[in-house]
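Note that this complex is displayed minus one protein chain, with the remaining chains in position.
Residue numbering begins at 1 within each chain, and the chains themselves are lettered A and B in the order written.
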Amino acid sequence: MKWINNLESFPYPFKGSTYRYSNNSIPMKTPLCVEVTPDYIEEMQLKRTLLNHHAERCYQSLPHTITGQWEIVELVIDHLAAQYPDQFSVEKKGSKWTFNNKILEEKQEFTFGGESTFPEEPLAFISRHVQEDLILMMQRDGDLYLDAGQLCFPANWSLAFNLGMKFKCIHHPIPGFKEEGLDDRILQFLMRLEAGNPWERKNWSLMAGDRLDTSLETFDQWGKLRKQVTKENAGELVHIRVEVQKLFRLPRTNGILFTINTHLLSLENLVSNREWLKQFHDILSELPPHITDYKGISLYKNEVLKYLSEKLESGKVV
Amino acid sequence: MYKEKTIPVYVKAIEQENEFIRRFTLASVNEELLPKFSGGAHISTYIEHGELLVRQYSLTSNPDDTKHYQIAVRLSDTSRGGSRYWHEKMKVGDQLQISYPKNHFPLSFKAKHHVFYAAGIGITPFLSMMNELHSRGSSFELYYASKTEEACAFYDFLQEHYPNQYRFYFSNKRERINSSSLEEHPIGTHVYFCGPESFISDLTESAYQLGYPPSAVHTERFTPPQPKDMQPFNVQLKDGTLVEVARDQTLLEALLNKGIKAPYSCRVGRCGTCELQVVEGEIAHYDSFFSEDQKQSQSRILTCVSRSKSAMLVLDV
Partner (left out) sequence: MTEAVFVPGKRKYVFCSDQEGIKLLFNVIEQVKEEGRPYEIFKIVENQDCLELGELLKKQKMGTHLYVALPYAELEKVRKTAEEIGFTEEETQYIGYGNKVKRIFCCRCHGMNETADVQADILCSQCGLELSISDHYSVFHNAFLGFVAKL
């Protein structure tokens, strides 16, 4: 599978010649919590298969999140209908809503805010129409908790384990995150997030293989590929994985919607852009061990560097 | 620079609640629906009147009503233009900008019982909080102090909607909220104080003396705690620019007047947006955003409320 071939639409994540953890969030220019990319149909099929067959892995929620889930349904549907009027529409007659997904040719009538209007929870329903993973953080008693989420394409973490967890505990496994005081600062940043003023950021990692569903639950299957990386196959096998993350304050419940749109690009596609090749080579060679370890790159970092160096060299000859 | 998005609204109705308090109903200029909000939320209002008057008011309407917002404005004796404009100039049909709803005074999630202590106009944030608890079926009480029955805002509304949950205290009848009521609240109670500074600090102190944990005590100050004696000071910026901060001016105002694009949002030391790094000098913190540790580190300042203890502050901006 080649998820992205179009370099222009790839959310290239790097600035400068070094990379460190930081709160690299910026205010969103166009407040849009979800996007529709050319891979929409293919990704929706994959997502729905995962949701149907691995419900516990991909969907979790606590009972007090239902109102917040409805806020997400409203935000997502309003954004889809406004931004992609040819693909999506919504008709609202009081609380009687009709949502029309013209790409998948599905029409859904429901009572907004009503109980048992879908066979599943509101968040589960709307997640079947968007490529993004959708996480609901509730602000309770001065802290943020992961209280509901639909997560099909995690970067090696478990939604089921992290359910009901505080923001700082979720990030406990990241080396240096606490020591550098980042957990405090980012938590404070999130707690001051305001409705109407959404933010976005990009996060990246490398992976051996091209799976979108790199869940912690299936690590024993996909993690093995890390051992097979050589400088010869790195271009095809290794992918850069970029998450475009968006943050919206939900005004009714004071919760936060966190959407994650995951993009994969093979190294051979990445390095076809000379500037990216140079910059990525600099960043990867300089990356300190605590970051390479956490991002799961350590096992094959040297092979990737050899591959990148050769590309740089061959470029010079040409 | 961070500038919050605003919603254009117009004044749909004005009602005189009592001698000093007016209620304003606001609706979207484009007849679009307004965002819902959570119990305890407020908006910033932006009024162009020579200068830009930015004020914060609690939303007193039903959090699920997206057709209108309602705020209640008390004419302040010491008005610096905000409440005076609302009372004397604002007419039905006038337009203004408001922020999206924000909440710096949210309900506790884990509380088993909520008790609100209000004095005067301090009742306003509790209206939406009680609405939310009532619709959830959660237990709460209101202790509400006012000078007289006539001056008691939302008196009829409270009697009608929460007949078994309020207790009024009228000072003209020599009734006072006594901190002894704090002794009676069962374990799992959260208390919320809103009113004049002395009202809040007296109750807060009593609660702590009884052994209330800090997380069970919630306070909302309409004005940030003011330094008793405002002193002028200077700040120096990275490029060497000197900015004088006058006695009656905030650091933020001084920076903005100088044309420096300093970030800000709430202007009451709550949201943290206006944070700047301090390289040198001793900060006098007046915000309610930083933790005690962060304040003691003396490395960051919220320019909207905090000042300098030393004659000069050097900022990393």
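Quick note on the criterion: a contact is a pair of C-beta atoms (placed from the backbone, for glycine too) under 8 Å apart; a residue touches a chain by one contact, two chains touch by 3 or more.
Owing to the predicted nature of the structure, the values given are computational and were not obtained by experimental measurement.
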| item | value |
| --- | --- |
| Per the touch definition above, residue among A:M28, A:C169 or A:L312 touching the missing chain | A:C169 |
| Option touching the unshown chain, where A:I66, A:L216, A:V244 or A:L305 are the choices | A:L216 |
| Options B:E32, B:E183 or B:E282, residue touching the unrepresented chain | B:E183 |
| Candidate in contact with the missing chain, chosen from B:L59, B:L96 or B:A111 | B:A111 |
| Residue, one of A:H129, A:R226 or A:H281, that touches the chain absent here | A:R226 |
| Residues of chain A in contact with the chain not shown | 56, 158, 160-166, 169, 172-173, 216-220, 223-224, 226-227 |
| Chain B, residues in touch with the chain not shown (by the definition above) | 110-113, 182-189, 191, 207-216 |
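By definition in this document, only the chains that are shown with their structure count from here on.
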| item | value |
| --- | --- |
| Chain B residues within the chain A interface of the complex | 2, 4-5, 7, 35-38, 41, 63-64, 99-103, 106, 108-110, 215, 265, 271-273, 289 |
| Residue ranges of chain A touching chain B (in the complex, touch as defined) | 27, 64, 71, 138-142, 188-189, 192, 194-197, 251-254 |
